[in-house]
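Read through the structure below, which is laid out as structure tokens, and then see the notes.
In this view, the complex is presented without one of its protein chains, the others remaining in place.
To keep things simple, chains are lettered A, B and C as they appear, and every chain counts its residues starting from 1.
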Amino acid sequence: MNKLLTELIEKNKVYGNKGKLASYIPALLKANKEDLGIVIVDLNGEEFSAGKSDKIFTIQSISKVISLMLAIKDNGYQKVLEKVNVEPTGEGFNSIVNLETKDTKRPYNPMINAGAIVTTSLIKGKTEEEKLKKLIDFMKKATNNENIGINEEVYVSEKLTGDRNRALAYYMKSNGILEGNIEEILDLYFRQCSIEGSARDLARLGAVLANDGVIPWSGEILIEKEICRIAKTIMVTCGMYDASGEFAVKIGIPAKSGVGGGILGAVPKRMGIGVYGPALDEKGNSIAGIELLKDLSNELDLSIF
Amino acid sequence: MNKLLTELIEKNKVYGNKGKLASYIPALLKANKEDLGIVIVDLNGEEFSAGKSDKIFTIQSISKVISLMLAIKDNGYQKVLEKVNVEPTGEGFNSIVNLETKDTKRPYNPMINAGAIVTTSLIKGKTEEEKLKKLIDFMKKATNNENIGINEEVYVSEKLTGDRNRALAYYMKSNGILEGNIEEILDLYFRQCSIEGSARDLARLGAVLANDGVIPWSGEILIEKEICRIAKTIMVTCGMYDASGEFAVKIGIPAKSGVGGGILGAVPKRMGIGVYGPALDEKGNSIAGIELLKDLSNELDLSIF
Amino acid sequence: MNKLLTELIEKNKVYGNKGKLASYIPALLKANKEDLGIVIVDLNGEEFSAGKSDKIFTIQSISKVISLMLAIKDNGYQKVLEKVNVEPTGEGFNSIVNLETKDTKRPYNPMINAGAIVTTSLIKGKTEEEKLKKLIDFMKKATNNENIGINEEVYVSEKLTGDRNRALAYYMKSNGILEGNIEEILDLYFRQCSIEGSARDLARLGAVLANDGVIPWSGEILIEKEICRIAKTIMVTCGMYDASGEFAVKIGIPAKSGVGGGILGAVPKRMGIGVYGPALDEKGNSIAGIELLKDLSNELDLSIF
Partner (left out) sequence: MNKLLTELIEKNKVYGNKGKLASYIPALLKANKEDLGIVIVDLNGEEFSAGKSDKIFTIQSISKVISLMLAIKDNGYQKVLEKVNVEPTGEGFNSIVNLETKDTKRPYNPMINAGAIVTTSLIKGKTEEEKLKKLIDFMKKATNNENIGINEEVYVSEKLTGDRNRALAYYMKSNGILEGNIEEILDLYFRQCSIEGSARDLARLGAVLANDGVIPWSGEILIEKEICRIAKTIMVTCGMYDASGEFAVKIGIPAKSGVGGGILGAVPKRMGIGVYGPALDEKGNSIAGIELLKDLSNELDLSIF
């Protein structure tokens, strides 16, 4: 397996040159476009890796999967569904159009920014610090990594450039979808996007999802099976922005990408996958990472369809 | 003339019962639905009136005409046009859709909220207080009324319920249309909407516009003819929200309405008109006021077409 | 006056080189981009002209003004309004979006294709030929020109390339806005777009509109004053496609353009104007014609605002 992974890394890392680094935040521009790494964690907890498997980056939108799961854990699925739908949308990740034109003012799904801001707002806690701790603690357990934390530089940048997200949030507040102090909700959202990890951390988290919520290396139940299943389903229908359909056809793995270059994959009952490749395609997904996963899916017959 | 106005008031005030008071702000709900008043000021400064001609209310969106004129005065028409277009739109006054879907991110025109927030932001001044003073001073001169000021209760309410406008503003900031501190810009915008006046004040302002910027009772030039012409044009194409086309067909007078129940009218080279009738139709225009203006336009052949 | 017109033609015909000829129909590509002509007809019937004042071209969308007037004449304004609204729209002339997204399925106004197809369908007559004769006869009287007829080559091309209009028509049929045989309605619509005339013909038609429906050279009433007023109003708010707002601000004349390069102008109580300049700007309006009208409006103070 390690040999296969190494071959695939060598074959695909050249794609990074065709992509672009995310540029809305200075810190993201420091990445190396040819970096490419992958880690696989199977359901026994065994790990396989190649390339930049331990390079640290911010998980960005991948955090939406975590806030979704915590929101369901804290409120139940029905309550969450009242505030955010689970339908895919043809619009981009930061679109505001459908908040206005649709009869129900709910965001389309928890994988677009508007929907993720809602799930973040639904995490329960007395203070923002307490809510953030929940997110971080979840990540620490799911990754078996005590060092999980926030990249302060990225967080500050997110906060400074977050006007589009402010627009989404105030719009939803005016429609009664969002309650409470908007700047506090957004602050938590910007922090969760700034959580740092590596492809290894993502692969471990993916393995927990693939294993129906049970941590492979400890046997501990981290999250309910039903919540895992919902998360994996929404990852397939909505996880790769408006390229989700194409990704499902070509690769067929529940996955979520982030503009930091990470991709979280969870093959039900088989394995977790973590990928890092910071150069993005025009949809905002890791360009080399997607090529790498396409080969991997073909080699190991990973498609769930 | 006074007799005609009195007859038209008596005939049309019953329409108020078919309308609704604006309800997003508690203060607006205190109005009396059957109130109806009209004032006409001709180009000699002579005044005719009937009904609730001196009742005080907040001018709300009518202030958009003033901030448009001051923005052009301070920046020139071309500069303003770079930030806000002058095309009518089929969307509602607080729509955000077109900010996203159109190639140019400019708001459609200065009579919808997004566009008016832009013109307000373009008024020059060292402090917010200085900018507000410009607006108030303009109104004082145009109305020959030293008592023009802000309704503090309404202003505070606007500020509290202004999340939709915050969404519009942050969205435009994220697109580079709006610059500076958003809460400060919105604060000025909320204040200008809370300026108080009567149908008489509006009629006098209308007379200045009808008279190409020259104050009829003093001969003083308050604003350039060209700017007046632009304002009157945009009032026709965009002044009555998404009922502007119907209003132009039926009545044919440059006009601007506000949810406080006021309508400002300016018949080029003939007269200014001020109307007050707080009950609104579903488009947000004074329901009795529009009926009243329809009769008046027919009686006096006021349509410019 | 003729001297002024000649000067303005000379000054502005160079703009034709910056525009593009309409290309969707081969016949339209045969035009000469530097051609520019203007005719003015005053309310005594006196004519002034310069440039290509008698060159023949197809009137295209200018025919929408005629089918609107005939539809109102045959059905009354209220009946027409039930099928087509009179609101300006920010969308382009052949947009289908708003037919779907708005609560009422009526086209926005009679100057966009969807709306004009509706008004054409509302002209009464036993056969298509009879309806066409009504259109042609109206034009003959309004232009004092017995030679008005159809350009068969253009008509055949319109029919061949009319799939977007077919889409609009079938969509409206599925919504109950349009009734009857779609291909027959469209055939009439394509024929009316292929009516030929010159800048002189347009100027005479404009003079009738400016004169409230009375033919200046004969004193005959061709169309009711009220219908003329409606037509002129809608020309201002919607006549120049999605550049109507800018045109109103800069020029301020009720006008309607066609992709054949014609512009029909009607200055209430003053004059009719006909312009021909086949090179178009990106909105589909005669590029040199608009510059010419801008100068003319400034010189003669023609703006109605």
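Going forward, contacts are C-beta pairs under 8 Å (C-beta built on N, C-alpha and C of every residue); 3 or more make two chains touch, one makes a residue touch a chain.
Keep in mind that what you see is a predicted model, and the values were worked out from it rather than measured.
Quick one: which shown chains sit in contact with the chain that's not drawn?
Result for the missing chain's touching partners among shown chains: A, C.
Looking beyond the chains shown, say which of A:Leu5, A:Val86 or A:Val118 touches the absent one.
Considering all chains, including the one not shown, the answer is A:Val86.
May I ask you to list the residues on chain C that touch the chain which is not drawn?
These residues of chain C touch the chain that is not shown: 95-97, 99-101, 163-164, 166-171, 173-174, 182.
Just checking the interface: what residues of chain A touch the absent partner chain?
Answer for chain A: residues 85-91, 98, 102, 108-109, 229-230, 232-234, 236-238, 242-246, 248-249, 252, 254, 268, 303-305 touch the chain left out.
Note that only the chains that are shown with their structure count from here on.
Just say which it is for the chain contacts: an open line, a closed ring, a star, complete, or other.
line
Which chain's centre, taken as the mean of its Cα atoms, is farthest from the centre of chain C?
A
Would you mind working out whether chain A and chain B touch using mostly the same residue numbers, over half shared, or mostly different ones?
same
Would you kindly tell me how far, in whole Å, the mean C-alpha position of chain C lies from that of chain B?
Centres of chain B and chain C (C-alpha means) sit 32 Å apart.
Determine the centre-to-centre distance between chain A and chain C, using the mean Cα coordinates as centres, and give it in whole Å.
Using C-alpha averages as centres, the distance is 54 Å.
Name the residues of chain C that each touch 2 or more other chains.
In chain C, no residue touches two or more other chains.
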